[in-house]
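Of the protein chains in this complex, one is absent; all others appear in place.
The letters A, B and C name the chains in turn, as written, and every chain counts its residues from 1.
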Amino acid sequence: MTMIKIHNLRKRFGRADVVNNFSAEIFKNTIVGFVGPNGSGKSTVINLLTGVETIDHGDIYISDILVKNKKKLINNYSFNISRTYQDPRIFDQMSVLENVLIVLNKRKVLSSFFETKKPFNSSKVEEVLRKVDLWGKRSALAGDLSYGQRKILEFARVLAMDTRICIFDEPFAGLFAEMKLIVSELILDLKASGKTVVLIEHDMDQIVKLADYVLVMNAGKLIAKGKPSKILSRNDILDIYIGKDLHEK
Amino acid sequence: MEYLIHLAILLSIYAILGISLNLLLGYTGLISLTHASFFGMGAYVTALLLVHTKTSFLLSVLLGVILVMPISTFLGMISDQFNKNDYMLVSLGLNVIIFGLFNNLSNLTNGALGISGIPRPVLFNIDFSSNSNYLLLALVLLLLIYLFSHYIVRTSFGRVLKTIREDENVSKSFGFNTRYYKLVIFVITASMAAVSGSLYASYFSYIDPSSFSVTTSMLILSITIIGGLASLPGTLIGTLFFILFPELLRFVGIPSEEVFQLRQLMFGLIIVLLMMHRPQGFMGKYKL
Amino acid sequence: MNSILPQLLINGIVAGSIYTLIALSYNLIFKLTKFSNLAHGGVLMIGSYVALYLTQNSLANLWISGLVGMVLAGCGGFIIEKTTFLPLRKKGASSMVLFIASLGVMMIIQAIIVIIFSNQSWNLLSIDTISVTYSIFGGLISNTQVLILLIDVIAILILTALFKLTLFGKIVKAIGDDAETAKVIGIDTEKYTGIVVFIASSIVGLAGILISLDAGMEPSIGLGFLFKGIIASIIGGANNFLGPVVGAFFLGLIENVGIWKLRGEWKDVIAFVVLILYLSFRKIKTLKE
Partner (left out) sequence: MNNVKKVVISIVLVIALTAVIGYTIRNKSVSKPPSSESNPIVIGSILPLTGDYLSVYGVSIKNAINLAADESGANVKVIFEDEHGCTPADAVSAAQKLISIDKVKNIVGTMCSGSSLAILPISEENKVVVISPSATSKNLTGKGQYFLRTIASDADNSKALAKYASEKGYKKGAILVNSAQDSLVSQKDDIKTTFVDLGGQLVAEESYIASSNKDFRSQLTKIWSSKPDVIFVSALPDDLALILKQANTLGITSVIIDTDTSAGTQQLIDLAGKLSNGLIFPFNPVPTNKQYTDFVTAYKSKYGEDPSAYAAEGYDAMALMIKAILASKNGASDDVKKQLLQIGQGYEGASGVISFGSNGDVEKPINIMMYEDGKPIKAE
């Protein structure tokens, strides 16, 4: 069953066709690797998917509902999507605990008005923060964390949101080895609990290890898709990625 | 002793204004210079009701709030569509416009002549004409508003406000209707300002448009920022500083008017120095 | 009943020419420093009060004291920029912190002026010099007003030439568009900002002098005129260079012609209603795209 269907998507910034008629399907309960050199348009596709950018042309179906996002930002929550950003967008002048607690908040103004600090889900937050080993820093300001810790905090926030679709934009960047291990374990857990994961990453080892399926993008177009082991050994893919002369030697 | 009571009443009136603006600016990141207009609306409603009709003080305060709610909802919606810099200019504009209405609609507000003879309230057979009783009334209202604000800040509603301050788009993507949240807090803080307006009118027994001009909005802004953003006790310190300090100048021996000119010079200097070294204010937890 | 429209138009144009200088100079600084600088209103007054001091003690004739006023206003703006706003920017202060600091600077300048000159309102030309008036298409314009229009046109030409045609102008535009890349390719942005602040401050000082020549000056007027300048630069379209000029004349005309139907006490209200209407239309236009 396809969880997300993208049909010849197009997006233009000024004169550059950052994404031109890009189509793809992402199947339910799989980990999809989304790879391609920098500036190939990966992040833009994800931004279009999560409503950060408006769609110039083309359609996106999320669990068979056509995404109509004339407004700039669709409400990801209502489409059961959560994501992280290449450069983590967390609430700097709020504590680590509050950064995660917010996603478990009541959404309606009136009900949030009567939900005081001691909500039931603080145990859920503790569980998530312990998993990513940030529980010790829970009262620290998010802005004071290191780059790696900020990445991990955003990752923890996606875990806490418990949405059907999770999109991670370079989750492994800036992490130490053992932290990478924890994150990859958690991603596998996500898949085990029925989630669909989209992973944008340059770290090929992680892609090969985690991804069931890979989409390769270059210059705004989808140039290859399939099993990671098969795809990533093809010369034409390596050419774009590591550059012709390097991998010839 | 009367003088200290008078100062305490003045402090609680401006503390209420400071706290309400802190909820708006310190917690939600909305820099609004319209606050003196809501302060004025509350004052004028109470003044007109107490002078021309027999309504009780509490009812006039309530009616002031009831009048301010729809107006602040409308103004909130207008000013909400703008980004940070335009928002501030639009809020300033709204203050100038409302000041113009206070001053020019003389058949309603008596214009520059102001409204005099506003009686002191008599509630539950306590006569509030003596300042010490009035101080109790003012402190009770300040306490209520302080606790209410303290409660708001502790709820999830308060937490959502802080996320709006930090990064509204991300907060939106989590499914929070941020426009609605901003509107609700704008109306709440406007109503608080109206309450302090009613207190002001009944205490001073005379009001005129000059006390609700843009300069008053800037005074409230300075109180909030110097006191400390996103810190309610900080606002109390800020009010203490801005209201007590000029009164202290009356005690300094030099009676010449230069001392009073120095007041504005000193305030300007303090604002600049604070922005240099402690932009979050004395006890603030949020840097602008 | 000869229609009063021509006279109102003349009054509007003269007011517009003064708003132009304020709007242009404000916009020049805003594009580089990216915050609403209230101290600019204070610098306006430095210009006019220096000129007053020189003429009052007959230290110089009108022209020289005008020039000295402009130059000192320029220095004033420059010093404020280097001692207050530059260190704040270096600390990474947000535009709101800079705005509040500029409010503080404005209060300081106003307080100093009131201590030295008191709150008395005055006019640079001793009031009883009967000014020669000419009548053009049905309205009267005094020689001081003609002088103001001339100075205004010259100032606009010089500024446009300086910022549109010269290399200096292009560099300033580059900094305005994207300060980071400008720094990357080796432009000393702070030096250029300093120069632009000096020029803009002397222009706003000139505006202060023209106000005190034409209508009258008082310490509490600086902020009011600055707001008009800010509104003019916004409604005129801040991105192109001559936008504020269009905005300024539009605002001057609306305010003065508006009095045909409304009373003068609504003047400030008109200006801000125009601002809010403009911003709302601009917002609706962007939403429609």
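To be clear about the criterion, a contact is a pair of C-beta atoms (placed from the backbone, for glycine too) under 8 Å apart; a residue touches a chain by one contact, two chains touch by 3 or more.
Owing to the predicted nature of the structure, the values given are computational and were not obtained by experimental measurement.
Shown chains touched by the missing chain in the whole complex: B, C.
Of the options C:Ala73, C:Met106, C:Val204 or C:Met217, the residue whose C-beta touches the omitted chain is C:Met217. Of the listed residues B:Gln81, B:Asn177 or B:Ser205, the one in contact with the hidden chain in the full complex is B:Ser205. Of the residues in subunit B, those that touch the hidden partner chain are 1-3, 6-7, 10, 103-104, 106, 111-114, 116-117, 129, 200, 204-211, 237, 240-241, 244-245, 247-248, 250-253, 255, 257, 260-261, 263-264, 278, 282-283.
Residues touching the missing chain, restricted to subunit C, are 1-4, 7-8, 11-12, 15, 114, 118-123, 126-128, 130-131, 133, 140, 142, 211, 214-218, 220-221, 224, 255-256, 259-260, 263-265, 267-268 (touch as defined at the top).
Following the convention adopted for this analysis, only the chains that are shown with their structure count from here on.
Comparing each chain's Cα centroid with the centroid of every protein Cα atom identifies chain B as the most central. More inter-chain C-beta contacts link the pair B-C than the other of B-C and A-B. When chain centres are defined as mean Cα coordinates, A lies farthest from subunit B. Averaging Cα coordinates per chain places subunit A and subunit C 49 Å apart. Subunit B and subunit C have centres, each the mean of its CA atoms, that are 31 Å apart. Our note on geometry: subunit A versus subunit B, Cα centroid distance of 44 Å, whole angstroms. Subunit C makes touch with subunit B in their complex at residues 35-36, 84, 87-88, 91, 93-101, 103-108, 110-112, 114-115, 227, 230-231, 234, 263, 265-266, 268-269, 272-273, 275-276, 279-280, 283. Residues of subunit B that touch subunit A in their complex: 152, 154-157, 159-160, 162-163, 165-167, 169-177, 180-181, 184, 230, 285-287.
If you check the complex, the residues on subunit B that touch subunit C are 31, 78, 81-82, 84-86, 88-90, 92-94, 96-97, 100-101, 103-104, 218, 221-222, 225, 258, 261-262, 264-265, 267-272, 275-276, 279, 287-288.
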